[in-house]
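I'd like to ask you about the structure that follows.
All protein chains but one are shown in place.
The first chain written gets the first letter, and so on, giving A, B and C; residue counts start at 1 in each chain.
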């Protein structure tokens, strides 16, 4: 199974696993696209670290062959941030649900955008809490009816793209699980973007979201690649709000701020785990307390 | 001391107290403006509930005569939300610091904006953690140096106005503690706005923020009232990013979404505390489990 | 020694299949029909943390006489897929019957091969299975049909009709078969029982106590508490809000409670962990709040859909600093209702956090219940308005209880602070005030102790074997003791419906006078036994522990009792 490091990476390197998802779930398309992107990036499994939270989406990285820290609901981003700071050489990818990343984990998303840490976030956005059996998520549309919201959702949905663009995130893109090749391209671009990348992925949940179905998304999602310059902030902001008959998918916004980890001199020489403890320096420090 | 309810409310109704703030702190101007606004709104102290977190700013409501729940660092907004839902008749005002509301409490801010609950938030934004002796806050500018950030802040500052406008908050305004009359007007408008109102108040911290001083703010803050229509979202978005020689103060954005509490039929008849338990209904419900 | 399954009046039906096969629907329908027909049930749900696929079961123990616990041996196994048969084959009781599709190749055990395809449309096959079981158990066809009607409640007429037909064909088909299966005696009761699981009962108890506000963030196995409140929110005038996270949930509840609304939250271990800082806030500001912690196996995410009792010490000590609390641990669906009411009463009276500590097993288990009487509602007096200002929210009193007014509902201002505070609620750093306030708050423990629900002893006076339990294992423990007794050993049980505060005089004599004491706990370290020792010095030498995610059964306990303790 082990390949010498100069062999090209191929799809089988990332394996095939049985999943715990419902047949027809949009997660399958995302899983496919992720593997495709990793191969396109020629990243070896042992150099990639997935970090996920809890939810149906968060199980995704169990279904490919890479390093994984499957942590708590809502807390993938700080774990990813710590891991990236500990070892810049790791490709760190966060994969989780809309509830996990925009609900429980909302504060970390904002902080990660502000930091611009080089972590790629893949949100499986099914506009619902799947694993807990169908309550509204932060992205559920106003009026959306569930068992927990029998009169419909009263809160305005969280618009991840608008918030990311308003906060001038390093990289903000929207994808659709039903366009896996297109999505793979976005993920590849996100991984290669040297800073924070948020990819919000529209994903039908066949079990609980009977409004935003595959067909619903399919008829709306169209790529913006040919008509939009991601450096154009105003245009990006407009596209972020575009959500009716047309939902634009593609890279909405991008800039070139320096990644957070570049500010830490300690991160430069290599993994923190391999840095020695300089006891001579420490001795000097101790004496400075005289 | 007790006044019959038809006596007009005057400043002395809100009292004068000794504070624990540093002489010269911007908090004094805010305290003054708050009292002025409450009088202008002709609100009786017993009908007003302040909710605050922890920090120098969060002490503010101790220095006036009204109901107060001074809770945990970062958690003022959910307490305020619960209280407002329990009693719509209360005027609920959240007062706390930038660290409290945008740092520890970031997730609640986003949720409160989405809900559009009728709560007025006054952020004492001194761009620093005051009470804990001067670490960077979410609004500290890039490069800002503190003991905890000796190489300067590397994160992009949180822009509360940009985020609020991007999220189409009910009411978003910026004030300056050095313009207390202007600020009082904003607070009055915020209280009267029937939905969520965020008022970000620039506030010099004489002890720890030696960059964004009174003079620094003073020379930059100018009102937008005459030139800007808060219904104009695009213009509001531009103003939200305006932060150099000119920092616009005033109401940047406003809309008329229905307040969150209006969706709960149970909130309509009056305070939940005064609603009886309908045991006949409950008996019917019990039997429906046969 | 007899076994639970040998009770002539009880038998166990297990329905197993994948998530998404409609297992829950038909099982609930069957339970409801059995209850309406007057049977007693203990119906336990066991499911995986996924929406489709996997392996789930619904185990319905049914009896003509009262029963209290699930049992292990299966008398009637409905295998909705092949996997179910393979998994549960070892649990089949002597004389058990398996019901499976005729296409499954099941051998060596009595099997009823059902031609489901012929009996029902694809989507109604599960309903045909339901009909088969109903018929075998001797339920009237009409009973099932009526239960089906209430299920559909006039909605989806096509689906309803399809399902009715499936039941009908099943009854028709089985009439022509010769099924050898032991029948249950006819049920003796004629009362009109209802069917509730623990979470439903808990929510209804809260409603009767006057809950007006609930905030929650979804978390298995607690979510059905708020969902039950939501279902009845319109009629009961309750505000229920799904919060952005658990921290928000409990702070909303505290805010609502401060503003006068009896308030609660419901969550499980990991969600509760996020509430811990605010438990301390409720303690410091003396704000009533009822906190439901429905336990599941941890640490961390653990096994989200299984059961455990490993959060006792965590809940007992959750929150920084020292302040009073009470922890109620219902041992049955009825106790969920009763103790939910008590929780609100205590929270109101002692002004602080009160816990209802349940678990997945109790939360999800359906029982037949005699409808509760609602005529003794707990008392929520309007707080007396002190007439001499200044009003002092935290006035130092003998009981530690201070007059609580509601902001906006009196002429007074109400000030609460998470910092140490003076009697009027304002922040202070006066260290004498500090000492007085610590003592005032802790003084409330005395009142709480006076209102403790004492442990319930059952069985022989002066037993040789004493089984100690808390929370959901009550039924299994009491049934195990009954079997031990039937075997000739003097046995008793001591069930704790409240684990904090503990009042040693309630139980210490019972403990010290029994030759053999065994603690039965759904955790790996014997947390309650440790607590008893911390409070009394009494060391419970024997343990029966379970931490594999499954609930206690009488059989599980009997197999693990110390050697020589049973005759």
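Convention: a residue touches a chain if its C-beta (ideal position, glycine included) is under 8 Å from a C-beta of that chain, and two chains touch if they have at least 3 such contacts.
All values derive from a computational prediction rather than experimental measurement.
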Contact list for the unshown chain, restricted to visible chains: A, B, C
Chain not shown: contacting residue from C:141, C:530 or C:560: C:530
Per the touch definition above, residue among C:126, C:257, C:418 or C:553 touching the missing chain: C:418
For chain C, residues in touch with the removed chain: 48-49, 54, 247, 268-270, 272-274, 276-277, 280-281, 283-285, 297-306, 308, 310-311, 313-314, 316-323, 417-420, 429, 431-432, 434-435, 438-439, 441-442, 523-525, 530-531, 533-535, 537, 539, 547-550
Residues belonging to chain B that touch the chain removed from view: 20-23, 54, 56, 71-74, 103-104, 106, 129-133, 135-136, 138, 147-150, 207-208
On chain A, residues whose C-beta touches the chain left out of the figure: 1-2, 45-47, 49, 51, 54, 59, 62, 65-72, 75, 77-87, 89-90, 107-108, 110-111, 264-267, 269, 271-275, 277-279, 281-287, 289-290
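Basically, only the chains that are shown with their structure count from here on.
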Gap in Å, rounded to a whole number, between the CA centres of chain C and chain A: 38
Touching two or more other chains - residues of chain A: 104, 106, 138
Contacts with two or more other chains, residues of chain C listed in rising order: 244-245
